[in-house]
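Worksheet: the structure to be examined is printed underneath.
In this view, the complex is presented without one of its protein chains, the others remaining in place.
Right after this comes chain A.
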């Protein structure tokens, strides 16, 4: 006898905002009637912080995970112990989304050292003989649109051997001139990152031009803080020896879940940067870094 337990949210995209009501149904499907000791729903919003092994020792990282921060939690009993009749039973539920105390509901974010995640779990307790059933479902929270006008703050850039830092032998560097601009460094998260890039000239043919989206996560803890930059995605915008003088579009869509509006709290920070990476045929790697500020409007 198999019992199916499922949670279905009303919204297809599973995106909710603070103050809204998370609504849906618990679906129990079974051929025969199901005896149970009560069905409950738990909604929880957590920030998980993790220290990277780079900033602290490996063991420390393993044990010393920072305590998760609870943003929201709520538990209700949907059905009292009893029997659910056979067939498909749908039990509607609603949760108001209100943060605990004076906390804010941060936007859902899946990172490496910081994870902000909202889950809804349904548990069906059963008698000793049968296993308890449980079903978890993640839902997304988008933070409230930021107030105030957003300054796009565009940026022009020009990359030549002279502008580079961090090089070993400046002499061996081939000549090149790459110009371009980003339309905005304060980006709306739902809008793509746009701009243009022109290879004006390059002594050595270009192999590839890429956009690297990087997250910079900072976790504060008792011993200070750890700041780590990791790659989210790498988008190639040019392959091969592109036409000189012809503007190549810079275009990158911010991936969902893996990005969120730039966030700064007392305990942790989430920031984003984009690197324009130019790889030359002789495997020289030229990177230009631009900090981004993401927000939601």
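Keep in mind that, in the parts below, contacts are C-beta pairs under 8 Å (C-beta built on N, C-alpha and C of every residue); 3 or more make two chains touch, one makes a residue touch a chain; residues count from 1.
Simple rule for what comes next: contacts and distances are computed from a predicted model.
Missing chain, UniProt protein name: "VPS35 endosomal protein-sorting factor-like", from among "WD repeat-containing protein WRAP73 isoform X1", "Very-long-chain enoyl-CoA reductase", "VPS35 endosomal protein-sorting factor-like" or "DNA replication complex GINS protein PSF3". Which of A:13, A:146, A:172 or A:201 touches the hidden chain is settled by the complete complex: it is A:13. Touching the chain that is not shown, out of A:110, A:181 or A:227: A:110 (per the contact rule at the top). Contact with the chain that does not appear here is found for just one residue of A:242, A:278 or A:294, A:242.
One of A:35, A:144, A:201 or A:234 touches the chain omitted from the figure, and that residue is A:234.
In the full complex, chain A touches the omitted chain through residues 11-13, 48, 50, 110-112, 115, 117, 136, 138, 205-206, 209, 230-243, 246-249, 251-253, 255-258.
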